[in-house]
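Of the protein chains in this complex, one is absent; all others appear in place.
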Amino acid sequence: MDVTLMLWIDAALTLMILSFLYRDNPFYKFAEHLFVGVSAAYLMAVGFWDHLVPNLLGKLFPSLMSGVVPGAVGRSPDYYYLIPAIFGLLLLTRLIDRWAWLSRWALAFIVGGAAGFNLPRFLDSDFIIQVQSTMIPLVVLDASGNLLWGASFSHVVLVLGVICGLVYFFFSVEHKGVLGHVSRAGIWVLMVTFGAAFGYTVMARISLLTGRMEALGAWLGSIF
Amino acid sequence: MRIPDTILQIDRRIIFLLIGAAVCIPLLLKPRFQDSPTPIVQSIFDTVERLPAGSRVFLSFDYGPDTAPELDPMAKALVRHTMTRGHEVSFFTLFPEGVGQIKKITDNLLPVEFPDKAYGRDYVNLGYKAGLGGAINTMVVNFRTLVNADAEGTPLDDLPITADVDEMVDYVIILSLTAGDPGLKEWIQFAGDIAGIPVMGGGTAVVAPELYPYYPQQLVGLMGGLKGASEYESALVDRYPAYRNATMEATMRMGPQVVTHVLIVLLVLLGNLAYFLGRSGPGNRAGRTGQGNRAG
Partner (left out) sequence: MRRRIPLIITFIIGVVLITGYFVTRGPFNTLYESFSDYFAIITVFAFILGGGSLLKIHLKRVSSRATDWPYSMVTLVAFLVTLVIGLFKVGNPGGMGGEILASGSWLRFMFDGVYNPLSATMFSLLAFFVASASYRAFRARTKEATILLSAALVILLGRTPVGAWLTAWMPESLAFLELPNLANWIMAWPNTAGQRAIMIGIALGVIATSLRIILGIERNYLGRGE
């Protein structure tokens, strides 16, 4: 495809979306609806060719698929793959009101799968190892036994920060007295966390805008 | 109308124009800022650097065009580094849009900067697989069940780079460039912590703060947003001066980043100044009672 034409299409679509900054308008609406249509079809096409064809159709119908899945040549069909094929088709019954209840079976597979995957992994990676990583010495000494004030302070901030943050999330007991103070400290830790997250979010958004402005710059550069 | 009120009620489009100018002017002037890697970024660089040449590296492009300005520079820096070190890289993605991001590297960067590197021998595109964390789980349990061919459909056995890859643990390191779910978090949960493969990579600045708790026990290193990418680029240029003249996108994009950050800080300070002046102004009852919010 001609590079100049690509630049013009790129710039036109970019400006259509940016026009929303002034106010909602037909150009923006056009681009927005175009985006929805193209992205949904793109996801379907890539999902179909990169996953369904080699991982399902190529296994169920190897001889039929041998033209597009070279690895399927000479393979015999694996009928166990009828199971995901049936569940997948059941999911699509959602589109037909009369049979929509059947999609619950497929949904049950997905939800059960997600629950089964998540339980041990969150328990291991996001709970046990996190607790383990928080169990660090509060007093840090160097090789000669001298107190490292900076490192010790940081460790104290981490350990107390996690404890106070968790106390804030513990709603089974009323946050009064000592617990109230600890919980309040937890809020402060979380505020620092959210502040940092906000700063990073600004950084992210500006980066994206920079990318777009560079694209517009390339288009303008092709004109002048 | 009093001055604080006037300041607070500036048309949002004026702020939009200021932001636009803060991004565009540095892009035109192209200021260069020296950066130096922080330990969390240096750690990735050192790991890639220490691996013996020919090590098998798994690089997952878990992002799409919406976050490409942040993550593309990381991808390019990592590809340049791994290729310069002579590692064998397998590209992969858990995002359908990631297919296009991989193609940018295999079609545009590699043939131009590394013409001696061959597809199938030095790098391979394993394409996209659905299933979020479940896909990673399948790869860890039985790699070939999920990935039995490259993106072109060529069986793994027919490609020198993947002929010996039977399990996920045949890769010495997993790198992921993350825009959200699935991404580094899932690679840690489903591969790093289970199979013991070291995981590292980069994330958009939105995702990065959430990944800090994994460092350094579960995550070898992390590039956070454009700044992280810029740090990696500076480490690369320091170690390999041949890259001094290469286009380092993140370093170039730090110009707009600096100006807009300063602008936003000034806007926040101005907004607060006007808010407090308005609150303490004569006759501002609402302000005195703490309800003078004109934020809108």
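The letters A and B name the chains in turn, as written, and every chain counts its residues from 1.
We take it that a residue touches a chain if its C-beta (ideal position, glycine included) is under 8 Å from a C-beta of that chain, and two chains touch if they have at least 3 such contacts.
Because the structure is a prediction, the values reported are computed rather than measured.
A.B. asks: Touched by the hidden chain, which of the shown chains?
C.D. replies: So, taking every chain into account, the missing one touches A, B.
A.B. asks: Looking at A:64, A:138, A:192 or A:220, which makes contact with the chain not pictured?
C.D. replies: The single option touching the absent chain is A:192.
A.B. asks: Take the complete complex as the reference. Which residues in chain B touch the chain that isn't displayed?
C.D. replies: Interface with the chain not displayed, on the chain B side: 8, 10, 12, 15-16, 18-20, 23, 33-35, 38, 40, 64-69, 96-97, 99-100, 103, 107, 125, 127, 129-132, 134-135, 137-138, 141-142, 145-146, 151-153, 209-210, 212-213, 215, 224, 227, 254, 257-258, 260-265, 267-268, 270-272, 275, 290, 293, 295-296.
A.B. asks: Which parts of chain A are in contact with the chain that was left out?
C.D. replies: 1, 6, 9-11, 13-14, 17-18, 20-21, 29-52, 55-56, 67-68, 70, 80-81, 83-85, 87-89, 91-92, 94-95, 101, 104-123, 126-127, 130-131, 133-134, 150, 154, 157-162, 164-166, 168-169, 186-203, 205-206, 208-209, 211-212, 215
Keep in mind that, in the parts below, only the chains that are shown with their structure count from here on.
A.B. asks: How many Å are there between the centre of chain A and the centre of chain B, using C-alpha atoms for each centre?
C.D. replies: Once rounded, the distance between the two centres reads 13 Å.
A.B. asks: Can you tell me which positions in chain A touch chain B when the two form their complex?
C.D. replies: Listed in rising order, the residues of chain A that touch chain B are 21-22, 42-43, 46-47, 50-51, 54-55, 68-71, 113-114, 117-118, 121-122, 124-126, 129-130, 132-133, 193, 196-197, 200-204, 206-214, 217.
A.B. asks: Which chain B residues qualify as touching chain A in the complex?
C.D. replies: 13, 16, 19-20, 23-24, 27-28, 66-70, 96-97, 99, 127-131, 133-134, 137, 146, 148-149, 151, 153-155, 158, 188-190, 193-194, 204-206, 208-210, 213-214, 217-218, 224-227, 253, 256-257, 260-261, 264
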